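What you see is the complex with one protein chain gone and the rest in place.
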Amino acid sequence: MPTQKADPPVTGADFIKAYRLMLVARVLEEKLASLYRAGAIKGGVFLGRGQEALSVSVGIHLHRGDIYAPLIRDQAGRMAFGDTVLDTLRTYLGSQLGPMRGRDGNIHRGRPREGYYAMISHLGAMIPAVAGALLARRLRGESGIVGATCIGDGGTSTGAFHEGLNAAAVEKLPLILVVANNQYAYSTPNARQFACADLLDKAVGYGVVGHKVDATNLEQCLATLRRAIGAARAGGGPQLVVGDLLRLVGHGEHDDGSYVDPALKASPVGRDCVLLAEERIISENWAPAAECAKWRQEAEQEVNATVDKVRREPGPDPEDDDWAAFSNSEFAEHYAGL
Amino acid sequence: MPTQKADPPVTGADFIKAYRLMLVARVLEEKLASLYRAGAIKGGVFLGRGQEALSVSVGIHLHRGDIYAPLIRDQAGRMAFGDTVLDTLRTYLGSQLGPMRGRDGNIHRGRPREGYYAMISHLGAMIPAVAGALLARRLRGESGIVGATCIGDGGTSTGAFHEGLNAAAVEKLPLILVVANNQYAYSTPNARQFACADLLDKAVGYGVVGHKVDATNLEQCLATLRRAIGAARAGGGPQLVVGDLLRLVGHGEHDDGSYVDPALKASPVGRDCVLLAEERIISENWAPAAECAKWRQEAEQEVNATVDKVRREPGPDPEDDDWAAFSNSEFAEHYAGL
Amino acid sequence: MITYLEAIRLAQEKALSEDTRVFLYGQDVGNFGGAFKATKSLAKEFPGRVFDAPLSEDAIIGMAVGAAIEGMRPIVEMQFADFSTCGFNQIVNHAATLYYRTGVPCPIVVRLPSGGTSGGGPFHSQSMEALYAHYPGLVVMTPATVEDAYGMLLQAVALDDPVIFCEHKFLYYHLKAEGLPESVLPVGKARLARPGRDATIVTHGAMLHESLAAALDLAEDGYEVEIVDLRTVKPIDTDTILASVARTGRLLCVSEEWPWGGVAAEVISRVSSEGFGLLDVAPMRLNAKDTPVPYHPDLWSVHRPTARSIAEAARRLLHI
Partner (left out) sequence: MITYLEAIRLAQEKALSEDTRVFLYGQDVGNFGGAFKATKSLAKEFPGRVFDAPLSEDAIIGMAVGAAIEGMRPIVEMQFADFSTCGFNQIVNHAATLYYRTGVPCPIVVRLPSGGTSGGGPFHSQSMEALYAHYPGLVVMTPATVEDAYGMLLQAVALDDPVIFCEHKFLYYHLKAEGLPESVLPVGKARLARPGRDATIVTHGAMLHESLAAALDLAEDGYEVEIVDLRTVKPIDTDTILASVARTGRLLCVSEEWPWGGVAAEVISRVSSEGFGLLDVAPMRLNAKDTPVPYHPDLWSVHRPTARSIAEAARRLLHI
């Protein structure tokens, strides 16, 4: 689907800004994979390789004050929304100084106070939460604010997806729900996940606006998300964005993804959005190849330096933890009898 | 939506057969309402007044061996599927001889071994259960069998509706899901329940066939359900049928429904399907008015005689109950220490 | 006279009028005023702050969580406690874990019209307090009096932690009080509902009243039974329980929810562990039977503990 007429063009500067964020995410995730193989990571590693263009396009169009609830494969969107290499590594390497203090990890990190929500694992669950946050903003009289969250093709089958999107539609909330259809939910192919011709067909059943995008194409992603987020911001209600792509990596780093159909890998959805974006930059003469290489080096340097720093940071100390699930710590009981 | 060309006509005999079942349901429910007011009923009373045409059209096209999971307002469909005035009254009046033996009541009655499922209250929950039953039949090599269940406009907002219908669509199961859009879920109007233009718009998002019907019109209901059930039986996968109508009674007998918009009552959806059917029978000369009156009298006689009989039956005796939730009664524990 | 139900309505009215962060969300809570009329006229009184939700328990709780993160104080109503199973995941995995995981509290109140009434049946009668108390991070309140229904609901709204508010339907209409309380015990504090010396009954919710009736019956035989109303089942006020058992030496726990892992089991486990020396005889529990709640009134009245079965159990306890 080409960028619509009315849309202003995606400029080279826009494109490069997004590309550099994708690059940091890509380089960082490559490092995470190698740290995983080296046994240096606490917990599981689930990467977003191949999904950077779609993901970054969400984060990059959000403003401070907006709400963003990223999911498993949104490292690029997270970077665009303001997460850092440092916070990422602190979480994966189990530093006490990370935003989750060792209590939760990795893709579950967030800073809810800053509009950056910390996903729970149960897929779909963030959708009503973002809807509720937007409802709260409306009740407080704030406008022009949006909330975005992402979900996979598998996640569209959850009751939470349905209930959350429907409730947001009834309230006409400025929710952007981005479906990254990467063809598989773990090993389960689309054919075993849903029976509609295209996940976009769901939009009409909720009475929300639908947008389709080739998610390997950064320009399309940027333009589509700009349009969708703009429409939500302007009061157009929920926007369902469906992007087609392929997960270019296993479900997690423990998985070789051998079940992925080779025909899909060879098809247009199997293209690498980072490579495509780099080729585009060079072919449009927005920057020379050497500049792209330099950006990658810079990213690598930042990532490596941060790894070195974080590895020297202490892990959480169980003796220091107050082991309280309540914010009113006097409610914590210690089940003595010991 | 008129009956489609290819459909054979609904004959006078078909129509009358359905009408008489509707009439029994209507008369029986009128009796339930008066028994409720007299304090003779155990538990709540939720009636299907105004929904008989749609409901009966489901039950009447099912065969022995099919599966039927009726919902709150399906007295007419139940009668068509083979439930009896006797079982109905035994449940409402708390007879020990009813199919639920006092353990569950009223709209929750069923005989699962006979394909007549006993709904749980949690709306949407019967959809995956019927899907699973159909899967079981397929695994056992049975074909030509269908399963039907009903849901309200409110029930379409449940996660169970979404997950159940989607899973059925993926398996291409012969499920008929009938949505009775009676404009309200308890007091909640459609406008606060969903944002799509029509609930039928959901069909495409599940990749299932959709059918729309004016549910005050018995002929349309019969023709549409015959078509939908026939399509499912022939291997066409799940069929979503959406009927528009109005609940002509409170949500339950405790409720006066004063929140119902008078404009809706005066509009086409507010017509009484039983009256319309009777008028049609007379105007088509399928039977004279006196015959219709006689049918009503016969229904009243059966209902009244059954009430008299059932009122003399014993209620469940707590001393006789084995109070075992397990079919392996040796697993029941009695939490002694007393 | 103010009913238990009206106290709940008035508490919500007060919360709405005093705190602009409060809003009400749930099925039919708007113009209709709720299935039990616990929010009657509030939509009119507080325009735009009391509104109907779709039939979507999971979304209702999930939205409350999001709103709470943004600093609001949502009160959500489940039409019946039993339907909270459909919002269970958001309660136990999102609301309950948020503070521990992120340091951001989740001040939501989930109102659960709870417990059995005649003819309610398996899906409109459940007492789910033990279920929610098992999960870390949830305060579980079970008010047994009109005063507590009012005072504790206001406390629940003021708390930063998520509160499961188990209001008992059996008490809605026929429990009445002269007026609203000026003050309320602190959150988590139990109340000595009746002083005694011969045995302690620990109970909560509607079972308080069955227990009080049983105590009257036993008093005719000369037994003075002390009754502790837990008020909040998480946290549990173990000190007040132990102090009572120290006086009486005998313990009967009475709970309407199912026995396995219920409030009674938890209390007996605490007292046995922390107050073993205080017990003169084996502690006893009396719960609902371990089956779904039967719909027929004759079965139901045997399924849950009643004044009669409590008095019977207490007599056995007293005669050991």
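Side notes on the structure shown:
In this document, chain identifiers A, B and C correspond to the written order of the chains, with residue numbering beginning at 1 in each.
Here is the rule we go by: a residue touches a chain if its C-beta (ideal position, glycine included) is under 8 Å from a C-beta of that chain, and two chains touch if they have at least 3 such contacts.
Note that the structure is predicted; figures quoted are calculated from it, not measured.
Taking the full assembly into account, the omitted chain touches A, B, C.
Only one of C:5, C:92 or C:193 touches the chain withheld from this view, namely C:92. The omitted chain makes contact with just one of the residues B:33, B:86, B:120 or B:264: B:120.
Within the set B:85, B:100 or B:203, the residue that contacts the chain not displayed is B:100.
Among A:111, A:138 or A:192, only A:192 touches the chain that is left out of the view. Only one residue in the set A:57, A:75, A:158 or A:306 touches the chain that does not appear here, and it is A:158. Interface residues of chain C with the unshown chain, by the touch rule above, are 82, 85-86, 88-89, 92-93, 96-97, 100-101, 122-123, 130-131, 133-137, 234, 257-258, 260-266, 268-269, 271-274, 276-277, 279, 281-285, 289-292. For chain B, the list of residues touching the undisplayed chain reads 67, 99-101, 103-104, 108, 110-113, 117-118, 120-122, 125, 127-137, 139-140, 159-160, 163-164, 166-167, 170, 324-328, 330-333, 336-337.
Residues 42-44, 94, 100, 102-106, 108, 120-123, 154-155, 157-160, 185-188, 192-194, 259, 315-318, 321, 323-325, 332-335, 337-338 are the ones on chain A that touch the missing chain.
Note that in this section only the chains that are shown with their structure count from here on.
Of all chains, A has its CA centroid at the greatest distance from the CA centroid of chain B. Remark: chain A and chain C have CA centroids separated by 40 Å (rounded to whole angstrom). The set of chain B residues that touch two or more partner chains comprises 157-160, 192-194.
Touching of two or more other chains is recorded for residues 53-54, 56, 58-59 of chain C.
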